[in-house]
Every structure is written in structure tokens, then in C-alpha cells.
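Here it is: the structure, laid out below.
Removed from the display is one protein chain of the complex; every other protein chain stays in position.
Right, chain A next:
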Amino acid sequence: MGTSVFYFVATLSVIFSLMVIFSKNPVHSVLYLIVTFFTLTVHYILLNAQFLAVVNFIVYMGAIMVLFLFVLMLLNLNKDNEPLKSGLVKIVGVIAGCCLVVTIIGSLKATAISDPVLLKNPNLGLVKNLGKELFGPYMLPFELSSILLLTAMVGAVLLTKKEKA
């Protein structure tokens, strides 16, 4: 049953991620992206990683996507006021796209069908176990990454402040 649920949800993820790219209206794109993140949350639950699932739910669906939607709604992008793209931009786009395709094909050829990873402890994703791992052996990298985030945030705030003459 687990595998069939996985294939069902995985198909939905792929369909909705394609919709993100193919929909003309940027606000619709973001809404499809939200649904895609929801299917990813379901994947985490299928892997018994409850904490990651709920954090993905709160951070990506509840905060980051709200900000995306917020900005797009303020910009009010639509066909009428979309700037015309010059031919050069289109050529650059095609070249970049081709490079991406070559890279993806190359990396796909290099991979074999991976063995399913067997976790030593299937309950690793529960809050208590995850917390013990993060604040035990991986304390330093965890704290360093939080400092990295803080630095980015301070930088962003600094950029928005106008310098006083």
C-alpha cells in the first residue's frame, strides 16, 4: 500500500511542478508551487519524518510562499505590462536551457538505480530523536548554519536601510 501511495503522490508532485512552469499567470504559478510543497509534505510523512513534514508545512507553505504571493500580488504582473524581451535574452535563455539539459542527462547517466536506504532507526524522524541527533553529534554544524541564516538576515535588513547623508 505504501508504494502505491508513494507513486500516486509522486505523480501529483510531478504534475503540479510542471503546472508551475506552464501556467501563464505568475500568481497561478505560485499557487501550484504551494500545492507541490504540500505533496512534498506528504512524502515526508510517508517516510515517517513527522517533524520535517510539519516544518516543511509551516516554513515553506505557511511563510515563504505567503511572501512570494505577497510580492507577486503587489507587482501585479500580467500580459499588458510585461516588458518585451529582446532577441538576445531569448538566445541566452535557449543556451542556458540546453546547458541545463546536458548537465541533467550527464548526471542521470552517471547514476545507477539506487539501493533503498535502510535507516538503522526507522523512528529517526520523530522530534525527540531528531533533536538528540541535531543537538548532540551535529551541534556545531547546526549552530553554524543558524549563524549563516542570521548573517543573511542582517545583510538583507542593511540593504533596505538608506544611508543617512
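As a working rule, a residue touches a chain if its C-beta (ideal position, glycine included) is under 8 Å from a C-beta of that chain, and two chains touch if they have at least 3 such contacts; residues count from 1.
Just so we're on the same page, contacts and distances are computed from a predicted model.
Visitor: Could you tell me which of "Methionine import system permease MetP", "NADH-quinone oxidoreductase subunit H", "ABC transporter domain-containing protein" or "DNA-binding PadR family transcriptional regulator" is the UniProt name of the chain missing from the displayed complex?
Guide: The correct option from "Methionine import system permease MetP", "NADH-quinone oxidoreductase subunit H", "ABC transporter domain-containing protein" or "DNA-binding PadR family transcriptional regulator" is "NADH-quinone oxidoreductase subunit H", the UniProt name of the unshown chain.
Visitor: Taking the entire complex into account, which one of A:L12, A:V27 or A:L47 touches the absent chain?
Guide: Checking the options A:L12, A:V27 or A:L47, the one contacting the hidden chain is A:V27.
Visitor: Which one touches the absent chain: A:I15, A:M73, A:C98 or A:L134?
Guide: Of the listed residues, the one touching the omitted chain is A:M73.
Visitor: For chain A, which positions touch the chain that isn't shown here?
Guide: Against the missing chain, chain A presents residues 27, 31, 34, 50-51, 54-55, 57-58, 61-63, 66-67, 69-70, 73-74, 126-128.
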